[in-house]
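Missing here is one protein chain; the remaining ones are kept as they sit in the complex.
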Amino acid sequence: MNKVYGSAAEALDGLLFDGMFIAAGGFGLCGIPELLLQSIKDAGTKDLTFASNNAGVDDFGIGILLQTKQVKKMISSYVGENAEFMRQYLSGELELEFNPQGTLAERMRSAGCGIPGFYTKTGVGTQIAEGKEHKDFNGETYILETGLFADLSIVKAWKADTTGNLVFNKTARNFNPPAAMCGKVCVVEVEEIVQPGELDPDKIHLPGVYVHRIIQGEHEKRIEKVTTRKREQA
Amino acid sequence: MNKVYGSAAEALDGLLFDGMFIAAGGFGLCGIPELLLQSIKDAGTKDLTFASNNAGVDDFGIGILLQTKQVKKMISSYVGENAEFMRQYLSGELELEFNPQGTLAERMRSAGCGIPGFYTKTGVGTQIAEGKEHKDFNGETYILETGLFADLSIVKAWKADTTGNLVFNKTARNFNPPAAMCGKVCVVEVEEIVQPGELDPDKIHLPGVYVHRIIQGEHEKRIEKVTTRKREQA
Amino acid sequence: MPWDREQMAARAAQELQDGTYVNLGIGIPTLVSNYIPEGVEVTLQSENGMLGMGPFPYDGEEDPDLINAGKQTITELPHTSYFDSAMSFGMIRGGKIAMAILGAMEVAENGDLANWMIPKKLVKGMGGAMDLVAGVQRVVVVMDHTNKAGESKLLKECTLPLTGKGVVDRIITNLGVLDVVEGGLRIVECAVGVSEEELRAATAGTIVE
Partner (left out) sequence: MPWDREQMAARAAQELQDGTYVNLGIGIPTLVSNYIPEGVEVTLQSENGMLGMGPFPYDGEEDPDLINAGKQTITELPHTSYFDSAMSFGMIRGGKIAMAILGAMEVAENGDLANWMIPKKLVKGMGGAMDLVAGVQRVVVVMDHTNKAGESKLLKECTLPLTGKGVVDRIITNLGVLDVVEGGLRIVECAVGVSEEELRAATAGTIVE
């Protein structure tokens, strides 16, 4: 069951179509599928809807697809770092559906787990709750949120074995597992591909059943906000 | 933030009361909180409701609490291995609520994640769906299942650090993480307690935020069905 | 001559598709893993929290922390992964498992399945069966064609409490193979030495062409 492909373009071959719905992992610029995003840009696929916590920055991450106007709609929790996004949104060129961050993550995970709807307290009494079904449980009010079933998942992991078992690194895990779970097909880019048996079976973050195609590549891994402290005197 | 207690009795001190609802980890006799169950037996707490995938066997696991008639009700998916259970159930001494195994696991996980209800296809058109709300999503019918909010979680892990970060071993993980998540208080028994820093932060199966008290002890780890194969001739 | 247990398992193994994830139930379905055709690679899921289930361990190498959903001691393989029960049924419910091969007490001509309880007699529970039949992409049942009293287990309607409604795709019995199709059951093949007439006679459910 070898799921390894030679390049991002090969791994995406046959999966892209105009108007499709893509779920992408990553938080800010951390753990984003940068190679697959570049390949989607190169493919020129249009009218894309993205479920992604953020929209990248102007020249990195999903931002590069905003520049080429390939994105029709974003489902995100925070888009504050992207000036081009703001311009397109305020001018009405781009649709935007804000989801609370936890609701977005759970909607992805739910879809991947065959759960089409769940109730949450998040957003009750706010704009987010408008038009959504309200229901009381144990005297408290909750709203119904639905699973986000995507056509394609694109995610970034640290390591994969050839059967698709994934391991992530530190906070680069973030949205990647739930995003991977919610697509009909899941394509993963990793820094290193290893043979089956090289990953400890107790330490796999996402089992290969959720992964269909894998590529290995060089990652820029840009840092959004470098913050450091001074080394104290010895 | 040291959560280590000296014994099962100390770790359960102040947490037990008649009529309480306990969620227990384990699958069959694998990964069950055997020391905490023994301690609950010794404490004599009565009219217990247990959410647990199985009911143990007659003289091990939850079975020991059936012998002493401390259990009022079981919420389980499979109880076939326990003759005393069957006797009490068929004679009307014991209440039983069957949950499909995946529904049971998800009900626990949901409660631990602040989700009071979710929809599932599992059980639609069967006894399990009777009296439950039905709702259509994308042309298919689902039923509403609710979160299982327990008074106490008792679980078994392989290792814990003193702050409650947990690691499980192989298929002994099973229901332990979801069971741990759904209780107001979670008490864990482990085979080994280590210092913070000894567990790789990327390889923790359940973060300490879900864990309140920990004990270390000797585990019998009984095997329910030993099945082996012959070594082939060299 | 009807198929025996091993032959039924071997026939069921022909259903396996290369590169898929499969869940095998308790009983005859467990035997299917002994007959996986050459060149077909399948990954077995054990719903207690494992993908990549290996064979039984050698004597003396049993690990109490490593069992399958039938509570039998097993082993791991190089590509094995472990996870918790919520994740395990997440992938089942989410349709990521291609096929389940399960035993049954009764199957109806509309695909209804009953395999979890006999009221007032056998009350063991459904375990993961209801989730499996609701979630996996294809459900294959392997069972004897008739019960001990000689009555057909392929019925017009199930008499026992259901495990799932309209969930069965194919039934492999000791007499042959049948598909659930529009209007009833369609005979796919007869066991070697079993005539179509014998198979029809042993089947209470409607057989369509």
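Order as written gives the chain letters A, B and C; numbering starts at 1 within each chain.
By our rule, a contact is a pair of C-beta atoms (placed from the backbone, for glycine too) under 8 Å apart; a residue touches a chain by one contact, two chains touch by 3 or more.
These numbers were taken from a predicted model, which means no experiment stands behind them.
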Chain not shown, its touching partners among those shown: A, B
Residues belonging to subunit B that touch the chain removed from view: 1, 109, 111-115, 161, 163, 165, 181, 195-197, 201-202, 204, 207-210
Residues of subunit A in contact with the chain not shown: 27-31, 53, 76-81, 86, 89-90, 96, 98, 100-106, 108-109, 120-128, 158, 168-178, 205, 221-231
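Methods note: only the chains that are shown with their structure count from here on.
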Chain at maximum distance from subunit C, centres defined as averaged CA atoms: A
Between subunit A and subunit C, centroid-to-centroid distance (C-alpha), Å: 36
Length of the line joining the C-alpha centres of subunit B and subunit C, rounded to whole Å: 27
Geometric centre distance via CA averages, subunit B-subunit A, whole Å: 32
Residue numbers of subunit A (touch at least two other chains): 113-115, 201-202
Multi-partner residues of subunit C (at least 2 other chains): 76, 82-83, 89-90, 92-93, 134-135
